[in-house]
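A protein chain is absent from this complex, but the other protein chains hold their places.
Coming up: subunit A.
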Amino acid sequence: MSQKQEEENPAEETGEEKQDTQEKEGILPERAEEAKLKAKYPSLGQKPGGSDFLMKRLQKGVWGIVSYPLSLEPKEVLRMKSVEQKYFDSGDYNMAKAKMKNKQLPSAGPDKNLVTGDHIPTPQDLPQRKSSLVTSKLAG
């Protein structure tokens, strides 16, 4: 894990900015990046490896990948990164999925031509839940 400082410094030295880099010589690129991050998100916790962080990861199993509401402030987004949204039940889950899809569509009035209940759906009529039920393109 320990990296030699000599390896990192040549990367920083460019032809034009020798003045600046002479100041930065003592600072690791990681620290500079850390400072950048803290500047953007001042409420960021000190240690990212704490139990809160890990516990949220366990719920999803993947570091920090989720969908999050677009209206949140950037700093709130960062904290919520590892959280997978829990649903109350499958109905709640389906409603949330439906809402996500409709977000992109412009809101229009209810479709007056839409008829419901004109026939009983059969398994063949239903749209396939996942496109993966189709054969993989690698096999094409």
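Keep this in mind: a contact is a pair of C-beta atoms (placed from the backbone, for glycine too) under 8 Å apart; a residue touches a chain by one contact, two chains touch by 3 or more; residues count from 1.
One rule holds for everything that comes next: contacts and distances are computed from a predicted model.
K.L.:
As a check of understanding, state which of "Serine/threonine-protein phosphatase 2A 55 kDa regulatory subunit B", "Exosome complex component MTR3", "T-complex protein 1 subunit delta" or "Large ribosomal subunit protein bL19m" is the UniProt name of the chain not shown.
P.N.:
"Serine/threonine-protein phosphatase 2A 55 kDa regulatory subunit B"
K.L.:
Give me the subunit A residues in contact with the hidden chain, please.
P.N.:
1-3, 7-8, 11-15, 28-34, 36-38, 40, 44, 46-49, 51, 54-55, 57-65, 78, 81, 84, 86-90, 92-93, 129-133, 135-140
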